[in-house]
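All protein chains but one are shown at their positions in the complex.
Coming up: subunit A.
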């Protein structure tokens, strides 16, 4: 099991970030998400909006890898439960894969909240727990996946973003995994694409 966490600061107020977060797909920084559907949506007794979404992710895996994994499917599906509290100004998302669970489980939690010290800014906190079943290959794959999340987050946080808007991080905290992404052959890079990390690979398109 690997645990990874990260924090990112957006230089925009919470409402603006949340509107962008709800519309973040399609996203050029995460082109593997090819479908998004809302399965359920309702406002609870406390005025919070709950949404259950299904994300379809295309791996782009070469044939050899799918043969090793024993699957002819190249699409993975992720379910995401989000809760938006407009009074408390908090958006929480929980996502987990619903396919390939006999091989791997990737559980993520994201929280968007106003920055405690700067009212015009928003903090995103992300946590991921990755568990890979099986022996031998398991520990290697966990390490690979965790370092993928990590390197994608670093890529996001140092990327200038589109249209001149910079989404530079003020602070980044990483715990649990600290490996830099090594240069990899094609099939290993393809395996990394199996990870869906809603927060890490995004550059939220903040409307003007």
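Definition applied: a contact is a pair of C-beta atoms (placed from the backbone, for glycine too) under 8 Å apart; a residue touches a chain by one contact, two chains touch by 3 or more; residues count from 1.
Note that contacts and distances are computed from a predicted model.
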Name under which UniProt lists the unshown chain, selected from "TP53-regulated inhibitor of apoptosis 1", "Dynein light chain roadblock", "Proteasome maturation protein" or "POTRA domain-containing protein" = "TP53-regulated inhibitor of apoptosis 1"
Residues from subunit A at the interface with the omitted partner, ascending = 15, 18-19, 22-23, 25-26, 33-44, 47, 49-50, 52, 54, 56, 77, 79, 81, 84, 86-87, 98-99
